[in-house]
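Complex shown without one protein chain; remaining protein chains in place.
Read from first to last, the chains carry the letters A and B; within each, the first residue is number 1.
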Amino acid sequence: MKSFAPIALVIAVLTAVPLLVHSNVVLNFLVVALMIALAGQGWNILGGYGGQYSFGHAIFFGTGAYVTAILQVQYGINAWLAFGAGIVAGAAVGVVVGWLAFRAGLRGSYFALVTLAFAEVLRILASVAPITGAGVGTLVKLDLRFAALQFESRALFYWLILALVAVALVVTYAVERSRFGAWLTAVRENEDAARALGVDAVAVKLGAMVISGAITAAAGCFYVQYFLFVDSHIAYGAWISVEALLTPIIGGAGTIFGPLVGALVVKALGEGALLVTGQAPGLDLVVFGIVLIAVVGLSPRGIVGLRQQLGARFGSRRGAGEASRG
Amino acid sequence: MLSPVILIPALLNGLLTGAVYALVALGLTLIYGVLHIINFAHGALLTAAMFAAYFAFKVLGIDPYLSVFIIAPLFFAVGYALQRFVIGLASHGEDRNMLLVTLGLAVVIENALLFGFRGDTRTIDVPYAFQTIDLGFTYLAVPRLVGFVAVFVVALILWLIMSLTDIGRAIRAVAKEKLGAQLSGIDVAHVYAVTFGLGTACVAVAACLLMPTYYVNPGAGNAFVLIAFTIVVLGGMGSVPGAVLGGLMIGVVESLSSLFLGDSLGQVGIFLIFIAVLLVRPQGLFGANA
Partner (left out) sequence: MSTRKIPLSRRQFIASTALGAAAAATGTIAMPSVLRAAGTPVKIGVLQPVTGPLSYSGTQGQLGAMLAIEEINAAGGIKALGGAQLDPMVGDAQSTPAGGTAEVEKMNAAGVSCIVGGYASGICLATTQAAARYDLPYVVDVGVADNIMTRGLKNTFRFGPGFGVIANAAIDNLIAINDAAGKAAKTVMIVHEDSLFGAGLAKLLNAKLPEKGFQVLETIAHPTPTRDFNTIVLKIKAQNPDLVIPANYYNEYVLLARTMQQQHVKPKGIYSVLGGAASSYKFVKEFPEAANGIMDCNHWFNPLSDKAQALKKKVEAKGQFFTYEVYLNYASIGLVADALERAASADRAKLIEALASSTWAGHIMPYGPTKFVDGQNQGAAPCGTQVQGNDIKVILPAKFADAKPKFPIT
């Protein structure tokens, strides 16, 4: 994306939402959607731009969540500082996992599986370690004060998560335009060629992992402040790893708005399916799954990519989707 | 407590448990080896097959050891159709889209089962469920021994298909060099679908062998998926003998680490081995060159 204007516009429009919509149902929906978008934005840096598909972004989400919660509860540290520490911890875990995985030369499915395994190891450790509250989990005290980073109003939570999403949008924009971003996409397209051109692929991927980890960890930190409770399944469970990769790919991996669009679409789909099917347990998720498959089938390069694809379709009769078939 | 009195039964038990894991992993490794996708719907398909075995017993009165001869071909057809008409079409041949489509399938299957049959845990009561062979120092449950034998039978059948039949040769060709196979006139879409069908049939066999001693509910299959991934990696992605050996090995590791570390922490042992193998020898312990 060449210009910053669309980002500024999107942020401005989203900022205005609570001024126009007062329904807490809608605000809560948007808060959760933006939180998932944020987790997806983290994934997108590494997976979308760097081509390194992680199945275990729960590593970062969970680390951010636990660090934020534990620092407050066990050590009495201010929530804002704990939030920041959670993000830093996410980046630090990114260094460790990235260093191990990339130095060993893991790519493709192997990288995906090693992240999955790390998430699982952390989940099991968190479910037995005393510091995380083990099986009981960690409960953050309800304390609706600005200093405790808890707000009476859903709108303030909304602006907080929107601010985080906005920062992540700007970071993504900066990455995309930087030399680092060019190296990163070069590694994604052809790692061996990039190496031949003198790109330090391991360092580049490691850098992406750190940024990615920090952003997804921020989503975890936010989760704790919003729901005030975390246990090993919430923190390191497969659900968030799946959400973090689902939303950018649906929206458009390797695009600035992909995760945001994907999260809003996926979450809206879930609600829509619920409306259509009424109160039959499971049926809404069946509809959701079918529509999900249909969306993937219709927009192989993500929803953001669909626009470009449609343009191409009008230009020539061959769709972009068919070219890659077979 | 770590006398041989408990160590040897624990080892035997690990082998028996590992055999079932290997069966689940066989399907996964086959699909991975050819299509190069990680099939997220594997656990859901296992659950679906377990429900099929459950209803075959409850409604039709067919023992799971007999119904396997109906359910496995049925699930071959299901797998074939899913790959041919859903996964292949919706993913446009792109790996990341296959990932999402199998993920979507998992959601659909699991919740269709929930919608149809509620979340109840179901078990069947076959006469041989509690039959055991007395070895003097321990008892071996008959259904688990059957599972142990079955994994070798299934692996042998797969090996025969792969080495002796035309479709087997085509599958191997596609796995090795997709473009070349395509150029030499192999219908890749058909080969993919057959592979997915075979993988799904393996899962169906595993389901029928599990039902006499296990339970089924709409999430039951998921318990076996992560462990199956581990085995696939350990045995080398795409390797049939690797999956069998890997399965047995993971079974033993699980049993022993549960003995030494306890069951909660014991699971960490499996994943640490998994990570170590990936980092040090990503082609797997029994895999050919990467």
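Keep in mind that, in the parts below, contacts are C-beta pairs under 8 Å (C-beta built on N, C-alpha and C of every residue); 3 or more make two chains touch, one makes a residue touch a chain.
Owing to the predicted nature of the structure, the values given are computational and were not obtained by experimental measurement.
Check B:5, B:66 or B:149 against the missing chain and you find that the one touching it is B:5. Residue in contact with the omitted chain (choice from B:73, B:180 or B:262): B:262.
In the complete complex, the hidden chain is touched by one of A:29, A:80 or A:180, namely A:29.
Residues of subunit B that touch the chain left out of view are 1, 3, 5-6, 9-10, 13-14, 16-17, 111, 114, 118-121, 123, 125, 129-130, 132, 138-139, 141, 213-215, 217-220, 223-224, 227, 254-255, 258-259, 262-264, 267.
With the whole complex as reference, residues 23-25, 28-29, 32, 124, 127-128, 134-137, 139, 141-142, 152, 227-229, 231, 234, 239, 274, 279-282, 284-285 of subunit A touch the missing chain.
Everything below uses one rule, namely that only the chains that are shown with their structure count from here on.
Look at where the CA atoms of subunit A average out and do the same for subunit B: the two points lie 30 Å apart. Subunit A meets subunit B in the complex at residues 53, 55, 100-101, 104-106, 109-110, 112-114, 116-118, 120-121, 124-125, 127-128, 242, 245-246, 249-250, 253, 280-286, 288-290, 292-294, 296-297, 300, 321-322, 324-326. Touching subunit A in their complex are the following residues of subunit B: 32, 36, 38, 86, 89-94, 96-97, 99-101, 103-108, 110-115, 118, 182, 188-189, 218, 226, 229-230, 233, 237, 264-265, 267-268, 271-272, 274-275, 278-280, 282.
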